[in-house]
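Every protein chain except one is present and positioned as in the full complex.
Per-chain numbering from 1; labels A and B assigned in written order.
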Amino acid sequence: MTTVIIKTTTKYLAALILTFGAYIIVHGHLTPGGGFQGGAVFASGLALLIVACEGDVIRERFKKVPLSALESVGALGFLGMATLGFMGYTFFRNVIANSGFPLFGEPTPLGINPGYLNTGGTLPYMNIFVGTKVLAGLTSIILVFYLLLEVRENE
Amino acid sequence: MRRALGLFAFIGFTLFLIAAAMSLRPFGEPVHTEMDHYFITHAQEEASANNVVTSIVFDYRGFDTLGEATVLFTAVAGVLMALRRRGVKV
Partner (left out) sequence: MNEVVLVNLPFIVVALLLAVGFYTIGFKRNLIKIVIGVEILEGAVNLFLIALGYVKGAYAPIYTMAPPQAENNMVLPTPQALTLTSIVIGVAVSALMLAFAVNIYRHYGTLDVIKIRRLRG
């Protein structure tokens, strides 16, 4: 499955795809996209990296990446950001927005605007957590299927 | 024989589907738009995001997204359970 074409393409494209996925996740409250889409893009870049390497190298490299822990951190962080709304309000209330919090807490200008990254309240945090969760989940699915292929070949 | 009968029923079902699609309201003129109009005009001051779809997914319909995340978690756990054998470790 690993050919020279895939290896060369991956060498030049993988970094671009991963950067684009991170951009989509972080700019989810300003431009089209969000946690789910950016996580899927990031996972497809990781899938390209998985396909381009041999099975042993993959197994050794992904032994250090805690994919299950990343997925759990994403789910619990999303729930925690939702629970922040209990500080005086209800569940899923956007408490950080317009509060002057240094990260993502600036007030949003109304109407059509050029889009400022430092706004949005809890939405960018939820985007980042959901993106982490989706990329960990999809990458572990792809990894399991690919390693399964290797196991069948070895038998 | 059974296959021919099934094919006949399938063709009738398809004709019914196409007739139903043609008798829907014309494309591009939705009927009840009050809720969406409220979202479009109030999303920036209430959810403080420029992207209205993101503010619906994570703010107005947050419980929906919570359930969706749970479904994704369960599906990944199911895949890992179904295929985790013979020394495959993630």
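We take it that contacts are C-beta pairs under 8 Å (C-beta built on N, C-alpha and C of every residue); 3 or more make two chains touch, one makes a residue touch a chain.
Here the structure is a predicted model, which means the values were calculated and not measured.
Shown chains touched by the hidden one, complex as a whole: A, B. Annotation: of A:T31, A:T83 or A:S99, A:T31 touches the absent chain (contact as defined above). Annotation for chain B: contacts to the undisplayed chain at residues 3, 6-7, 10, 13-14, 17-18, 20-22, 24, 26-30, 33, 35-36, 39-41, 43-44, 50-53, 56-57, 61, 64-65, 68, 71-72, 74-76, 78-79, 82-83. The chain not displayed touches chain A at residues 30-32, 34, 36-37, 40, 111-115, 134, 137-138, 141, 144-145, 148.
As a convention for this text, only the chains that are shown with their structure count from here on.
Between chain A and chain B, the centres computed from C-alpha atoms are 21 Å apart. Touching chain A in their complex are the following residues of chain B: 44-51, 53-55, 57-59, 62-63, 65-66, 69-70, 72-73, 75-76, 79-80, 83-84, 86-90.
Listing the residues of chain A that touch chain B in their complex gives 28-32, 34, 62-63, 67-68, 71, 74-75, 78-79, 82, 91-92, 94, 97-98, 107-108, 110-111, 113, 115, 119-123, 126-127, 130, 133-134, 137, 140-141, 143-145, 147-148, 151.
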